[in-house]
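What you see is the complex with one protein chain gone and the rest in place.
And then chain A:
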């Protein structure tokens, strides 16, 4: 079972306590954007086999949204971090690079 540590309340939350929220750090396009930008925001996804950044909610705990870095191929968790950021913090990137030296942040 997937276990993620909630960065707000510090609880090791089991999968049944969590609600998945899909890919993290999407650019939210608003009024004035063209069709392709809306498509990218609403539907287009990275869907990588490997390192992935996601949004999760500690639904049956403190109820707060947070971010997680996870490997979709091995189900390894690299760490969780605050929802109040638009890109992964340095310590998460370090944790990923330590375990996946060949990995590069996709453009």
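We adopt the following convention: contacts are C-beta pairs under 8 Å (C-beta built on N, C-alpha and C of every residue); 3 or more make two chains touch, one makes a residue touch a chain; residues count from 1.
Throughout what follows, contacts and distances are computed from a predicted model.
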{"item": "Per UniProt record, name of the chain withheld from view [\"Response regulatory domain-containing protein\", \"Sarcosine oxidase subunit beta\", \"3-isopropylmalate dehydratase large subunit\" or \"NADH-quinone oxidoreductase subunit NuoE\"]", "value": "\"Sarcosine oxidase subunit beta\""}
{"item": "Residue among A:25, A:45 or A:99 touching the omitted chain", "value": "A:45"}
{"item": "Contact set of chain A toward the excluded chain (per top definition)", "value": "1-2, 15-16, 19-20, 22-23, 35-36, 38-40, 42-49, 52, 54, 72-75"}
